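One protein chain is absent from this view; the other protein chains keep their places.
Right after this comes chain A.
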Amino acid sequence: ILDDPDLKDIDPTVLKHCHAAAATCILEAGKQKADISAISACLEDCKLDKERIEQFCTEYQETLTVVSFSIGRSPLHITDVSWRLEYQIKNNQLHKTYQPSYLVTLNVENSDSGSHPDVSFSCTMEQLQDLVGKLKDAAKSLERATQM
């Protein structure tokens, strides 16, 4: 906002205060899931005129969905999975092993720092079947919960 040509006539400190105040107002309103009448009432108490209140409320409604879901802390969030199927033939200790195995990597995101080393592990076909079975149980219980 400091580089905006429309705003260059205003004192930068005042500009920063206005920006901070507006941002806090939007966040608090979003946090409480306040509706338009509540926000208008609040802004009236702050002695803003009707026109400005209307403008603010329209802008607020447009940004509401963006604000709602991107704040808060949580454990590492899985975003994607990659897998590799390999067939082991030999290693330096043992020849003729002839074993299939899977290498699964879970791409993980951290809400705080945005990146985190991915979780990788190897498993046999039976273990992967066990894992998929458990994930399917979780999905089934999700489905049942949504039907309640």
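Note that contacts are C-beta pairs under 8 Å (C-beta built on N, C-alpha and C of every residue); 3 or more make two chains touch, one makes a residue touch a chain; residues count from 1.
Note that contacts and distances are computed from a predicted model.
Asker: The complex has one chain missing from view, so what does its UniProt entry call it, picking from "DNA primase large subunit", "Calcineurin B homologous protein 3", "NADH-ubiquinone oxidoreductase chain 5" or "COMD2 protein"?
Answerer: "COMD2 protein"
Asker: Residues of chain A in contact with the chain that isn't shown?
Answerer: Here the touching residues of chain A are 27, 30-33, 68-69, 71-81, 83, 85, 87, 89, 91, 93-98, 100, 102-104, 106, 108, 119-123, 125, 127-132, 134-139, 141-142, 145.
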